[in-house]
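Okay, handing you the structure first.
Every protein chain of the complex appears in place save one, which is left out.
As written, the chain order gives the labels A and B, with residue 1 at the start of each chain.
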Amino acid sequence: MISQVISYTSFFAVAIGIFGVITSRNLIRKIISLGICETGTTLFFVGVSAATGTFAPVVPATGMAAVAFSDPVPQAVIITGIVINFSILCLLLVFTIMLMNRYHTVDAKTIERILDKEE
Amino acid sequence: MVPVIISFGVLFVASSILALKSSSSFNAVIWFGILGFLASAMMFLAGAPDVALTQVTIGVVLVVLVYIMAIRKQRRVRLGYISKQQMIEEGEDGLAGLEWDLISKIDEKEGYDVDAVNYDNLREAINALRSGRIDVICGGITRDSLESDEGIILVPYLTVNRYEYENELLDFLEMKKLMRKNPAIRAVPEKETEFVFLLSETSRDIRAFFEKDLEILVHSGELERLVSKHL
Partner (left out) sequence: MKSFMTFVLIAYCFVIIAFGAWDNLVYRDDNNVMEISERLNVPNTVTAVYLQSRVYDTLFEIILFTMVAMAVALMLKSEPVHEHNNQTIDNSTSVYGSLVGVLSLTAFCFVVLNGHLSPGGGFAGGVILASGISLYAITSGFSGVNRQYERMKAGLIEGVSFVIIISSMTFAAVFPEVFQQLNQKQSFGALFSGGIIPMLNVLIGLKVYAASWKMVGEFVARRGPL
């Protein structure tokens, strides 16, 4: 039950994130929407891992009875993913700063128009 | 446990919608931080404590820090001016005049710095504005002295009268000069015109805060004081 609730919430988040990337005009707003999409993906992995139970996968002592632990493999995969999401976000902000210094605006359509005129 | 997770999930989706519909970028970043915290709370309740620790540190502290450093206003306003007496001219130490006072007050309030460049006539300055080398032009320009205004935005700041004297059209400053020399002259006010600042079309953010701050200055009476000090 918990696993389904978290997975369907993450679907909403990813859909809102993709919608924001397509229809927003401000560059900063686009990058924030991409961040919402990434948070939704992280939540989906945790939702898949919670399908076998919701106890944290830490075993206090050997030889005890089996409890409904959650699956450790998706969690191990997504921890490195969060740190890499942060570094890619920094790279995108570097590009935004370079565009801002050259064209003095963060509007996507204005930048496209200036680039069309330059050609 | 399940109702708690459902309520966190509803708040998560609501704050993600609010992050897209907020009015300024700063508000959107704050909603993104709240969203990261709610996601971490949901992960903790679902039995993934490692992931929750990493998400709350990255998503609330580091990401908001990096965004605020990227979106703060950092630019210099490049000003091109045409020397005109009492409006903006070179004094003993730096520039002085009515327009210089106005622009310095506005830029100080917003936190910008001003770089000033001198131009000889209006055509050169408009060329520089169109090619993106400067942002604002000032120098006692009236609305009628422009031939074409494509790609240029005019921000008016003072409404004055235009006078006609001896079959010649004079504007306000030359009128004042003549009246000082010879106070008995009477001239006929012909029509109203405005002194303007010229901005290029690509700098919408400068235009937004120029208009807002000019309104505030008019309301508080600062504009009248500056005008009576210089003219």
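Things worth noting here:
The rule we apply is simple: contacts are C-beta pairs under 8 Å (C-beta built on N, C-alpha and C of every residue); 3 or more make two chains touch, one makes a residue touch a chain.
The structure displayed is predicted, hence computed values, not measured ones.
Considering the full assembly, B:I58 is the residue among B:L18, B:I58 or B:V155 that touches the omitted chain. Residues of chain B in touch with the missing chain: 49-50, 53-54, 57-58, 61-62, 65-66, 68-70, 72, 74. For chain A, the residues touching the chain absent from view are 1, 3-4, 7-8, 11, 14-15, 18-19, 22-23, 47-48, 51-53, 56-62, 66, 68-73, 75-77, 79-80, 82-84, 86-88, 90-91, 93-95, 97-98, 101.
Note that only the chains that are shown with their structure count from here on.
Each chain gets a centre from the mean of its Cα atoms; for chain A and chain B, those two points are 35 Å apart. Here chain B touches chain A in the complex through residues 1-2, 5-6, 9, 12-13, 16-17, 19-20, 25, 28-29, 32, 35-36, 39, 42-43, 45-51, 54-55, 58-59, 62-63, 66-67, 70-71, 75, 135, 202-205, going by the rule given at the top. The touching residues of chain A, when paired with chain B in their complex, are 1-3, 5-6, 9, 12-13, 16-17, 19-20, 24, 26, 28-29, 32-33, 35-36, 39, 42-43, 46-47, 49-50, 53-57, 69-70, 75, 78-79, 82-83, 85-86, 89-90, 93, 96-97, 100, 103-105, 107, 110, 114.
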